[in-house]
Every structure is written in C-alpha cells, then in structure tokens.
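Omission of a single protein chain aside, the complex is shown with its protein chains in their original locations.
Order of writing sets the chain letters: A and B. Residues in each chain are counted from 1.
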Amino acid sequence: MEFSAQQLAEVLNGKIEGNPDAMVSRLSKIEEGGEGSLSFLANPAYEKHIYSTTASIVIVSDDFKPTGDISATLLRVPDAYGAFAQLLEMYNQLRGNKTGKEEPSYVAESAQLPEEYYLAAFASIGEHSSIGEGTKIYGHVYIGDNVQVGKNCIFYAGVKIYHDCVIGDNVTVHAGTVIGSDGFGFAPNSENSYDKVPQIGNVIIEDHVEIGANTSIDRATLGSTIIRKGVKLDNLIQIAHNVEIGENTVIAAQTGVAGSTKIGKNCMIGGQVGIVGHLQIGDGVKIAAQSGIGKNLKDNAVVQGSPAFEYVDYNKSYAMFRRLPDMAKDIHQIKKNLES
Amino acid sequence: MEFSAQQLAEVLNGKIEGNPDAMVSRLSKIEEGGEGSLSFLANPAYEKHIYSTTASIVIVSDDFKPTGDISATLLRVPDAYGAFAQLLEMYNQLRGNKTGKEEPSYVAESAQLPEEYYLAAFASIGEHSSIGEGTKIYGHVYIGDNVQVGKNCIFYAGVKIYHDCVIGDNVTVHAGTVIGSDGFGFAPNSENSYDKVPQIGNVIIEDHVEIGANTSIDRATLGSTIIRKGVKLDNLIQIAHNVEIGENTVIAAQTGVAGSTKIGKNCMIGGQVGIVGHLQIGDGVKIAAQSGIGKNLKDNAVVQGSPAFEYVDYNKSYAMFRRLPDMAKDIHQIKKNLES
Partner (left out) sequence: MEFSAQQLAEVLNGKIEGNPDAMVSRLSKIEEGGEGSLSFLANPAYEKHIYSTTASIVIVSDDFKPTGDISATLLRVPDAYGAFAQLLEMYNQLRGNKTGKEEPSYVAESAQLPEEYYLAAFASIGEHSSIGEGTKIYGHVYIGDNVQVGKNCIFYAGVKIYHDCVIGDNVTVHAGTVIGSDGFGFAPNSENSYDKVPQIGNVIIEDHVEIGANTSIDRATLGSTIIRKGVKLDNLIQIAHNVEIGENTVIAAQTGVAGSTKIGKNCMIGGQVGIVGHLQIGDGVKIAAQSGIGKNLKDNAVVQGSPAFEYVDYNKSYAMFRRLPDMAKDIHQIKKNLES
C-alpha cells in the first residue's frame, strides 16, 4: 500500500507544501523517518527533528512556523496528532479486515460459526464449540471441544484453547498463548511418586481482555480460573489453576501467579513477579518488578522485594544493603575501640 | 452432556432427596455451585456451604444430618468423596476418549502408527518416527523425523518434538511445549562474533512424566538431555542442553536449569528458580521460589536466596535486612556516643 501526498491531503482535508507526488508506504517516528515514510509533528519538543528528518512526508498543524529548511513534504491540517491517529486507525482497519474461510481449515460438524468471521488456513474448531460475530481466527489456532467464544475477538496465530473454556466479547489473544491447560496438581503416593489430580474445571475470560504471546493460563481443578473484564496480560505469563484476576488489572511480562490466588481490581503488577498460591491480593495494589509475594496484600499496598514488603521500606533497606561492607567495618572498629 | 439426579442415582447406587429430574451439566465446588452444577460434601468443615449453595445436586454421605434448609437435591451414597471421584473419572474418560485419524493430518510414509491412536487434524509425524499403542496426538502437534513415542501418551495441541527424541510410556505434554530444540551453544570467534556449536544429541523423556504448557527442553550437544521417570514439570520452564533430572522430581513454573546440570531424585523446586550450569544437585533437595543456585547442593539441602544458601539462615538474614535502617541508626548513635 503506497500513498501520495496528494491522496493523503484529500483524505485528511490538508494542504500540501512541497511535492504532491511524494510517496509513502509506512509510518515512522519523526526522529527515525526514512525514505518512503510518513511522520507527524505535534509536540513542540520534537520540532528540532523536522529539520533533519528523512521522512518523505510530515503532517504538521496549521499554526506550525518553520525556523529552518525542511526537506520533507509538509501536509498542513488543523490537528496534526488527530490526523495521524486517523490514518493509523485506517491503516489498522486495512490490516485487520480479513474475512472468510481459508482452506484447508477444520470445523467440527457440531461447531457453530457466525455470519461474519475470519478463519485462516490450518485453524481448527472442535465439537460443540461456538464462535461469535466478527471474530477473527488466524492460522494454526486450535479451539478444542465445547469452547464458547464471543463477538469481535481476535486470536492470533497458534493460540491454543482447551475444551470447555469460555471467552467473552472483544478479547484479543496473541500468538502461541495456551488457555485451559491442566493445573499443576499431583498428590504424593506411597511409592514416592505422584498421582495426577484430575483437572476438570475450565478458564473463563471476560470481555475486553487482551493477552500477550506465549502466555499460559491453566484450567481450574474444579470450578473456573477467571480473568475479569478489562484485564491486560503481557507475554510469557503463568496463571495457575483457580486463580482469579480482578477487573482492569495489568500484569507485565514473565510474571507468575500460583494456584488459587485471588488478585483484586485495578492492580499494576510488574514483570517477573512471583505470587505464591492461596493468597488474597487487594484492589489497587502495585507490585515492583521481580518481587516475590508470600503474604496477603491489603488494598492499595505498594510493595517490592523477595519476599516483598512496603516499597519505601524495601528501598531504605536496600540502600543500607549497598553500604553493608562499611557498616561491618564500623562495627569492627567500635569493637576494637571498646576492647582497648 | 446433561444428567438427571435419577441417572446419577442409578450410576452411583444412591438415594435421592428432592427432585429426581434436577439436571446438571458440570461439576463445581460446593461454595461456588450455580444452576446446573453438581457438587459434593465430604469435609464437615464445608457443611455450612450446603445451606447456601446454588448447586442443583449435592452428593452427601449416608450419615449426613442436615441442621437447616437445603435447596439443592441431595444424593445420598455411602462415601460422598469416593462417589464424586468416580464421576470425575467417568467425566474425564468421556472427555479423553478420542480415537481415529482426523483429516487433513500428515504422516510420513516411513512413520509407524499403532492399531489404536488419536491423530487430530493438522497433526504431523515425520519420517521413521513411531507411535505407541493408545497414544493421543492433538491438533497442530509436530513430531519430527526418527522420533520414538511410547504407549498411552497424550500430546496436547501444538506440542513440537524435534528429530531423534525418545519419549517413554504414559507421558503427557501440554500445549505449546517444545522438546529437542538446539542447546544454546556458541563459541566466540576471532571476528568478535560467534560460531554455532552443532547440537546433535537428543532428549529422552522416561515413563510417567508430565510436562506443562509452553515449556522448552533443549536437545543435548552430544548425548542426551534426560528427564527421568515420574518427573513433573510445570509451565514455561527452561531445561537446557545435557541437563538430567532425577526420578519424581517436581519443578514449578518459570524455573530455568542451565546446561549440563544434574538434578537428583525427589527434589521439590519452586517457581522462577534459576540454576546455573554444570552443577550437581543432590536427592531430596528443596529450593524456595525465585532462588538462584550457583553451587552444588548435597542431598536433602533446603535453600533460598539469590545466590541461595541454607533456608533458615536466609530467612534470619532477610529478617535483619528489613531492620537494616534501624541497625544503621544504632551504629550511628554508638559512634556519636563514643566520640563524645
């Protein structure tokens, strides 16, 4: 997809300063630019870059007054940021407008497809599963038996959803993520080995959830592992059986939550955090990256450390940790002085 | 699958108290329940929930004497827990009774299939590979060339097994897990870059191993990476080249084991643990979550920390770490007193 300055000016109702035949095929930051790229200038702090950018076209606001030479073709609009956002939205819609059924794909006889959907080559849908209107299913997605999927979901390539799981509307799941694998439940037996505890629950993902790539969400032993409305999970996260994550909580990459822990609403949890099982984490909790949570946390707690405690206290202790060799010398000197 | 109280009573040889036509389609915890769910009461500590549960049917033991009103239909049996476990087993067998070959699937000409098996749509088996009796292979599983798979294994959707690997009997592998990828071996060269060290060994997984979702087990540089009988690995675990994990050792999610380390039998290793390469970890070792292991560990060691040391000592040191600002104030005060 390539566009001329002229075409963009028509779409955005803008005025061209420069070459109306300048062509662009991609979007870029103004400081990166590059031949064939389209950028924008909205924040005055970035104005310096417009004099050196190699972008072919830059969208600027009507009131922008250059103070030097500019090699890019300018496109003047009332609101540069708004116009760029509008193009970006159009670009994304063009990208994501896939529809129809590619072959070979696999749809079990008892599965129900909606009127409008996208099902890519090598996608597979099991018995008694149902897909909502407008949902897009990319290549190599596996949807097991008896899975309910809502409207306007996007499952990117290679997502795997086990039997009996329930997915709400407007849920986006990125490539390689697994939903509904067995919880890690084994009971020690008399032969010094382990018997598997059957994992017969499911996973429920509510509306407007987005999940990153290569994340794993285990099904409940009994009942449901629940990801509430508006939750955002990053890549490579581990959610164990029977965990519940409250509305609009955000969790960064590589964090793990052990079995049966309940996390509240509107929490912000950093990357590589570990949370042990059977805990209650309150609403509005903030957890610093790499922390280890071994106890319940009250609403609005802010913690760090492994095991974690209050954020400010952790940082005071850690500042002292860095000075420990000096403290040890002080103690040694005091003892010496006292002895003599 | 929907069942009436009447049908369940026949299967379990139970007596109905309430509506014989009450219908259930899923299992739940008694405290969660819900219309259409079947639950059980075995532990007296949970008795209070039977008076408020919304489950449609609850299995109870013959000797249970209610002390309040119960809305659910009761099903009396000699052993409530045993009866529920029996249903659960039946439910799982119904779920897992897939057999036959879905199309399109890919089986190389020289591959050997047993008499009974399940091969889902888009599963693929390479040249000279063989599959044991009763093994179930879900959608999008990739089995490379010259792979030996034993009896009664289950490979869930999207498992990838590279060439030359050997899998025992009764091995379960969850979705997205990779077995046999190249070890991370690179030798620095004179141009300040790296030459790849060919990775020509394999991975051997012994009987009764279960592996979670999105885990990676690298092939050996030479020889074998070995996962011994009865080992249980959780999700998102990294096992590097030439590692060996002893019988019945259990490892929680997101832990990583670096190259050539040997781990003993019956160990319990927490989540997000890192173990460096070329170590010997004894039998019966316990490692707390998020620990970093940099030295060999003797049999039955119990450790925590990064780097880890003895568990009790770590916790004593960490308790003092929390009090470090106070200790620093004490030292400051002592110095001041001594100076004056």
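Going forward, a contact is a pair of C-beta atoms (placed from the backbone, for glycine too) under 8 Å apart; a residue touches a chain by one contact, two chains touch by 3 or more.
For clarity, every value in this text was computed on a predicted model and none was experimentally measured.
Colleague: Would you mind spotting which of A:Gly18, A:Gly139 or A:Gly294 touches the chain that isn't drawn?
Modeller: A:Gly139
Colleague: Given that one chain is not shown, which residue among B:Asn13, B:Gln93 or B:Asn192 touches it?
Modeller: B:Asn192
Colleague: If you put the missing chain back, which residues of chain B would it touch?
Modeller: Missing-chain contacts on chain B: residues 104, 106, 122, 124, 140, 142, 144-145, 158, 160, 162-164, 176, 178, 181-182, 184, 186, 192-194, 196, 198, 200-201, 214-216, 218, 222-223, 236, 238, 240, 254, 256, 258, 272, 274, 276, 290, 292, 306-307, 309, 313, 316-317, 320-321, 323-324, 327, 330-331, 334, 337-338.
Colleague: Using the touch rule from the top, list residues of chain A that touch the missing partner.
Modeller: Residue positions of chain A that touch the missing chain: 26-29, 32, 88-89, 91-92, 95, 102, 104, 120-122, 138-140, 156-158, 172, 174-176, 208, 210, 212-214, 229-230, 232, 234-236, 247-248, 250, 252-254, 266, 271-272, 289-290, 306, 318, 321-325, 327-328, 331, 334-335, 338.
Methods note: only the chains that are shown with their structure count from here on.
Colleague: Find the geometric centre of each of chain A and chain B from their Cα atoms only, then give the gap between the two centres in Å, rounded to an integer.
Modeller: Comparing mean C-alpha positions, chain B is 25 Å from chain A.
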